[in-house]
Structures are given as C-alpha cells and as structure tokens.
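Removed: one protein chain of the complex. Kept in place: all other protein chains.
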Amino acid sequence: MDLFLQQLFGGLATGAIYASIALAVVMIYQAIDHFNFAQGEMAMFSTFIAWQLLDWGFPYWAAFFACIVISFLGGVAIERIVFKPIHNAPVLSHIIVFIALFSIFNSVAGFIWDYTIKAYPSPFPSETPFETTLIGMHQLGMIAIVLAMLGAIYVFFRFTSVGLAMRAAAANPVSARLVGVSVDWMLALGWGLAAAIGAVAGMLIAPIVFLEPNMMLGILLYGFAGAVVGGLTSPGGAVVGGFLVGVIENLASLVPFIGSELKLTVALVLIVGVLLVRPFGLFGRVVVNRV
Amino acid sequence: MPTRNPADMLQIAGIEMVSWRRIWLVAGLVIAIALPFLFEGFTVFQLTRALIYAIAILGLNLLTGFNGQFSLGHSAFFAIGAYTTAIMMDRWEVAYYWTILPAAAVCFVAGFLFGLPALRLEGLYLALATFALATATPQILKYEPVAKFTGGVQGLDVFPDDSPVSFLSNDQWWYYFTLVVALIAFLVAWNLVRGRTGRAMIAIRDNPIASKTMGINTALYKSLTFGVSAAFTGVAGALEAIVIQFVAPDSFTFLLAVSFLVGLVVGGIGSIPGAIFGGLFILLIPNWADQISQGLSWAIYGLFLIGAVYVMPAGAAGLVRLVTMRLAKKPSG
Amino acid sequence: MSTYSKYLALAAAAALGGMVASQAIAADKMYGPGVTDTSIKIGHINPYSGPASAYGTIGKAIAAYFKKVNDEGGVNGRMIDLVSVDDGYSPPKTKEQARKLIESDGVLLIFQSLGTPTNSAIHTYMNKKEVPQLFVATGAAKWGDPQNFPWTMGWQPNYQTEGAIYANWLLKNHPDSKVAILFQNDDYGKDYLHGFEAALGDKAKTMIVAKESYEVTDPTIDSQVVALKASGADTFFNVTTPKFAAQAIKKVAEIGWKPIHLLNNVSASVSAVLKPAGLENSVGVITTQYHMDPTDPTWKDNAEMKEWNAWMDKYQPDGDKASSFNAYGYAVAQTMEQVLKQAGDNLTRENVMKEAANLRQFHAKLLLPGVEITTSPTDFFPIESMQMVRFNGTTWELFGDVVKAESS
Partner (left out) sequence: MATLLEVRNLEAFYGQTQALHGIDFSLEDGGITTLLGANGAGKTTTLRAICGMITTSGEVNFAGTPVMGRKTEDIVRQGIAHVPEGRGTFDRITTEENLRLGAYTRRDSAAVAEDMETVFSYFPRLRERRNQQAGTMSGGEQQMLAVGRALMLRPRLMLLDEPSFGLAPLIVQELFEILRTINREQNVSMLLVEQNASLALSLADHAYLLETGRVVMSGTSEEIASDESVRQAYLGY
C-alpha cells in the first residue's frame, strides 16, 4: 500500500511535467490546428535563456518573467519569419519545418551552452510544510502553477474576444477573415502564447530533470500523449490527460511483467487505446458536420 | 495547393511529358549501372544505402502520398525487416537472398495489423500513434523475452556471403543486388499505383466518403496499403541489415522515421521517382552539414530543410515536373 | 621462454604472421596507410550530435591534445592528422563513417570510437579489414578479446571489473547489506550488473533485493528510485549516466532514503553530476576512480594537474575545466601518442597493434598515482586498477589501496 501511494504521488509529480507540456501542445493546436514537433526544443531553449539570465545575476522571478516575454516574442517571430512564406504549403511541408526547427534549436543550444547537465533552481522552498516524503514541494508548486495556467487559458479562450478569434482563425481561417479577424496575427499570437507556456513548463521541469539540450526528447512524447488522451481541443482535458499518463505509467511499473522496462510502450498502448474508443480524446469535443 | 496528383499533371502536359519521362528513365538507368565503376568502394556503399532509403521512402510514399495516411513510425517496419533478415541468417543460417521476401511478408503482416486500429485514426492522431510506435521500437527490441532472438542491446552480427562474381567487389555486388531489388520495388509500386488498386487508394485519399459510396472497401484498402507500405520499408530494412552487416536497437530510433518523412517530402509526395532523390538527400545532406560545421551540423541540416521546403514546395519531383513542363512547352509555343 | 612461444603462437593465430618476418627489417621505415615521413593520419569517431552529444567534449579534448603534440614537433617528427567525424551515436552511421575514414580518407587506424552499440557495429568489419580499433571509449568487456578480435582494444577499466570491485568491497565491509540496483537498460548497465553479481557469487541471490532499469528516453527515474527504496534496501548501487545519476542522488535525498550509495565511475564527475544534484545530497557517495577529477581540490597543487591546466588555457580556452571529459581525453590521447612513439618508424597497422599490446606500466598524466597502463598480447585491458573514493561534501576522498581486479 505504501508503495502504491508512493507511485501514485510519483505519478502525479511526473504527470505535472506532462501536463505542462500538454498544455503548450493544446495551445498551439488551437492556433494552428496542428502539433508543433519542435515544441519541446523551444521550451528547452527558453529555459536556457532563463538559465543564462540567472547566470548573469538576475533574480529568479525577474529571469522567469523576462524569459516568458522573450519566448513570447520569439514564438511570434518564428511564425512571422519562418512560416509566413509557406502558409499555403501542404501540411507535410510544415511538419518538415517543425523538424528543421527541432534540429536547429537542439544543435544551437548544445553549441552555446554545451551538453552537460545544469542544475536549475526551483522557486519553491525545499522543505514541505507537512511531514511527507510522498511528494516534494517543487512538485506541489508545479501542479499549482499548471492549474493556474490552465485557469488563465480557460478564461482567455472562453471570455476574451481575442481568444475566441484565435479559435475561429484556427478552425476556419476563411470565415475568420470575413468577420474581420487578422488570421495571420492570430497565428503569430498562438505561436507566442504556446512558446510562453512552453517556457513556463521548461522552467518548472528543469529543476526535476536537469537542464540540457536533450531534456525534452522523452518528455514531448508523453506530453503529446497527455494532450491526445485528454482531447486536443480541451486545455482542461490535456492537463487531466497529462496527469493520467503520469499516474498510469507509474502504476504500470508495479505490474510485474511490465516493470519499468516497458513504460514507454504503456504510453503507446494508452494513446492508441484511448483513440480507438474515443477518437477525439476523453474530453475533446466530437465534431459533427451536418450538410 | 500545387500539383498534388502527378497523373493530372501528365495529362496537362500531354504526350511530350511521356517521352521526357522515358528519356529520364533510360538515362537514369544507364547512370545507375555505370556508377559503381566510377567511384571507389566507400562511395558505392553510400549509394547503396541511398537506394535502400529510397525503397523505404517509396513504401512510405505509397501510404502517405497515394493513400493520405501519415506515418512517423516507419522506422519500426524498417527494424522488423532488418531483424527478420538478421535473425534468419543468425539463427538458421539462411542465405541472405532468401530473407528478402520473408522480411517483406513479415512486415506486410505487421503493417496490416497496425493498420487495422489505425483505421480509426486520422491525420494528426495517426501521426502521433505511429510516432509512439517509432519511439517504443528500440525499447521493445531490448525487452527481455524477445532479446534472445534480437540479441538485445548488443545487436546481431550478420555475415552475408562474399560477391559471387569475380570481377565485382563486395561493394559493387551489394550495389547491384540492391539496385535489382529497388528496380523490382519501383516497378511493383508503379503498377500498383496505376492499376485498379492504385485508383482506389487515390480515391480514398482524395475523398474518403465518396469512395465509400462508390463501393470501395475503404477499411480493407487502407489496411492493405499500410501492409504494402510496411512491406516495402521492410525490404529496405532487410537490405540495410545485409549491407551494414549489423543490427541493433539503437539503429532504429524515431530519428530514422523522421528521416524517411524528410526524404518523402523533399523528394516529392506522391511521386515515385522522387523517392530516389529523397534517399540521396537524407544520406548526403547530413554529411555535408557535418563537413560545414561539426558542432552545428544539425542546425545546418535544419536550414537545408527549410530551404528545401521554400525552394521546392512540391519536392524535387515537383521541381522537375515544373522544369520539364516549361521545356516541353517551349517548342510548341 | 614459454611466454615468448605463447606470444608467437598467438601472433600467428591472430593473423599477425607477417609481423615476425618484418621484424628483421624493423630498422627500415615501414608505413601503413595514412603514414608519410611527416604525418600520421588517425581516424576518430565521436557523437557530436544526437542523444549522446555530451561526449563530444572528449573529441574536442583529443583534438586539442594532438594539436599540442604537433606544436611540440609531433611524434618522432611526424604530425598527427586527426580526422574526427560525427556518428550521432547511431550504429549504421558509425559503420558508414568507419568506412569513410578507412577507405576514403585512408587513415592508419581508428582511435577512441565511442559507445558500445556503435563500436559493435564496426567490430567485425575492423577485424576483417585488419585495421586497429584502438582504445575504444566504452567499458564493455568484449573489447578485450585478442583471441577472436586481435584488432580491437579498450582502454578504461571495464564495467564488469568495476562492478566486481564494489561487490568485493561490500562482501568485505558490509556482508549483510541488502542491495537495490538501478541500471540503464542496455549492455553498459547490464555489464555492471553481471560483474557485480558474479563477484557476489552465491550471495547475490540473498543480497540483491531489488533491481530497476530505465531507458534513456525516460524523463525521470523517480518512480524507480521510489520502488527501490520500498524494497527495504540499505545499499544503493547506482548504475546510471550523468543526468540520471544526478536525478537519482537528488531523489534519494528527497525521499529521505539513506543507503550506502555506490555510484558507477561513469558519473563520478563533481561538476557534471554531484553539483547539479546538490553537493549536500552527495555526501557519502562512494565510487571508484582511475584518473583525477579536475574539480577535486585534492589535486590542486599536483604537477600533472598544473600541466593540464596550462594545456587547457592554451589549447581549449573556451573549454570547461570542470569537465572530467577533458581529463579523460587528455589521458587517452597520451596513450595513443605513446603507442605511436613506441612504433618508431615501423608504422604499419600490424606494428601499431603490436605496440598497443606492448605497453609496460605506462603512466599517462592525470591517471591516479599507482594506476598504470599495461598490456600484452593476451591482455587487451589497458587500465585495470582503480581506487575507491568517498565524497565528503567538497571533494572525493581516496580510501583503501589501488584495487586491481583481473579481467577474465
């Protein structure tokens, strides 16, 4: 029982990692109707920027918010510079550019900051207020921040006209233009927001897994899994999905023949399984078009 | 969207296009046969690998280009093909040339089976499921119960016989062997795409609902295409095992699947000859990037990719089509 | 006499037959591929990109070392022309690069190719081609097999040996301990495991209470550490690469587990592992070493360390002085230099291999005092001694003697 609890909470802690990335994945999906395979690398790069700021002597929160702003602008710039010329190209061309961005960010980060791991500070105290070793203070704080981001995103999409316009631009760009939405800038805004969320995720993940150029390689897949399991159209679903993937993966390691050797395979089976039963994820909306 | 369907383009350009294509074909074949005598062993070895990648990309093309299903997981089928060959040669000492068809068969079954659940997935979701498959493949190959066959992390050495032709070196021999397999693969693909099956595949890609009402068994065709596509890629994997003479789980990471996708897009989606260009691209460009700067080789590769997408939005095949169309147009005015 | 005849027999068996005859004219210049009167071309394969790119530092260090050698007049008057290529830690790519180096660039030998799966991919090829695959950067035991693979040689103590050292130490000092093991799910991890289990012998079954593995793609190893603690173990054998080692050290402290913590040498760097993990969390961690850690204050005034520092300043001004990879590359490159020196003007592949198997108590600078490199035609394990060290919060403290574990 003790072990079960340990793994459950451990799963929640890892789940928070996946959830934060899943949130960024959903954000960009809302904007461009697509995955960004370079998402993890962008988050990693943002975290390096924050690390660099800290190294130059910035206080934690100054670096934190500066990094968010820089990442936002960077995201906007990527859309405006790299993707603008290929707006009308087929989807696969976009995927190739995602792959290109992936290798560029990974390589440049390694070139500037090299590949040895770096400790990244946590903004939270190291002591938990209550007597438990089940979950650390950083993990708790991370869960809180993820939920806060989720709330902010919910409000943004639900109650602001820009949020609404963003969803409209992604779902039906032609119609969106006809109601006066500048689709191009919505795309750029989506990129910026996704980059900013990714930056927060990166800065929260780095204290746990350590900062290095390849830190997101494994995490991104789980983040995708969380987003898909929860439903790509639902930020809340993505967060729940992220936690679910973390918990199930950890609990699966208790099953004797799976052990920790097949954790990744468990994630695979989970993705395919959920999609077979609910093609739009657990919380995703089913889109029905009547003619 | 520019030039989606090569068949349409052919009709637009008319007869001239066909004769141009014939010239390309003959010239290509002559060059392909002459190449091993123009270069030293290592380059021939590289060309062989480019051909192998071309076959793998061709397989992916059947699925994505002609049937509209995405896959980021073809490294898995490449691995299954490679391991089929390696295990047959390692355990039962089967001669290498007898392992190609079994590798294709095993991959066909694997692809078909994976294609069944994939039926319910579309676009992104399918891409993700296959991406997960690619990431899990090395892990599964190392898994204890299968490790006795796969050699686990250590991998398996493969010892194919030497060149049976006295005036051909091993490299030249492997090249011709691969070339023959590749020619067969391309011919099969060509006939498949232009026949009834191909029309059904393309119909499903362009309008799944309409093709259903036309009486095409979309589910069957989609799974079949998945199987056929996997079989092509599996043949490539088998050849790779023979030529590299070694298989290990780390050879088949998701980066390989990503490479295939890159080759597909750069070569030209829905273009059969484009696969050859794709194979050359994914083999040569990383090497060039590495020569330009070791530390930043991936970044340079990334820039190459973006450049390729900008310059050739419809892949190399699209570019060639555009150029030949211009050339064909000129004399007639 | 008996050693000599054994040597002869082995040499013949290992297809080195031509060498005996050539010894008669050893005074003359004999060159293999890639060698001229003024230069020696050496191939080198390293992952500068991909998942193992952290090791790229070693390649840079080696290149910088040979630059120093060349600036000082080269080896016996010949400049070292190091052709260093990237394989991204992908076995087929390694094969491609090895072939390029040998067939296209025409190198004399391949030096320090890194990684077990990658070296496995070219193992047979190198031996069939009869090209030296020298001092590979991996500690798998299979690299010391002169009988079957006379052209391949390792360098660092092999993982099994090191595993055995920990096991013997436990048997002697904590015979009743309950051991939990975390290992990377590949042959690097499994080699450690085998060495450790074999040395424990019959007691392995009772002493090892839990084993957990992880994949390099796993984001964290938290759940494994939690499970290991739950097994009730009082000893933790940590067989992980730097990133996961740091995670494990941190996690062990976080969940309030206080085991005897045995850390494999792969992750013994103070700057790359213990510092990120938290120095306070690392107190008491035990590992083995065979070369000095540049960040360890113990060696601050050591002459060799001072020399290394001067070299870093001159040849790698941007390099990370805290990285033990820079120390490793420095030491292994000296070994290569020594072999070439010994070979004199007889720079054939056969003779280079013969001299590589003829190192007599060579002390590469930066190896721990008492750690020496010795090889023979039957012993392809250059470094076999290590010393156990314990971390005191700022530095590694040597304890016990230099331990030599004979490889089987």
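Order as written gives the chain letters A, B and C; numbering starts at 1 within each chain.
Just so we're on the same page, contacts are C-beta pairs under 8 Å (C-beta built on N, C-alpha and C of every residue); 3 or more make two chains touch, one makes a residue touch a chain.
For clarity, every value in this text was computed on a predicted model and none was experimentally measured.
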Touch list for the missing chain, restricted to displayed chains, reads A
In the complete assembly, which of A:Ile70, A:Leu164 or A:Leu282 touches the absent chain?
A:Leu164
Among A:Val181, A:Ala201, A:Leu244 or A:Leu270, which one touches the chain that has been omitted from the display?
A:Val181
Residue positions on chain A contacting the omitted chain are 161, 164-165, 167-168, 171-172, 174-183, 233, 285, 287-291
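One rule holds in what follows: only the chains that are shown with their structure count from here on.
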What topology does the chain touch graph have (line, ring, star, complete, other)?
complete
Distance between the centres, which are taken as Cα means, of chain C and chain B, whole angstrom:
38
Would you mind pulling out the distance in Å between where the CA atoms of chain A average out and where those of chain C do?
38
Nearest whole angstrom, what separates the Cα centre of chain A from the Cα centre of chain B?
32
For chain C, which residues are shared contacts with two or more other chains?
49, 51, 56, 185, 215, 217
Provide the list of chain A residues touching at least two other chains, using ranges where the numbers run on.
107, 110, 221, 261, 264
In the complex formed with chain C, which residues of chain A make contact?
2-3, 6-7, 10-11, 13-14, 17, 107, 110, 114-119, 133, 136, 205, 208-210, 212-214, 217-219, 221-222, 249-250, 253-254, 259-261, 263-264
Once bound in the complex, which stretches of chain A touch chain B?
34-35, 82, 85-86, 88-93, 95-97, 99-104, 106-108, 110-111, 221, 224-225, 228, 232, 261-262, 264-265, 267-268, 271-272, 275-276, 279
Okay, in this complex, where on chain B does chain C touch?
40-43, 45-46, 49, 135, 139, 142, 152-155, 157, 159, 240, 244-246, 248-251, 253, 255, 290, 294-295, 297-298
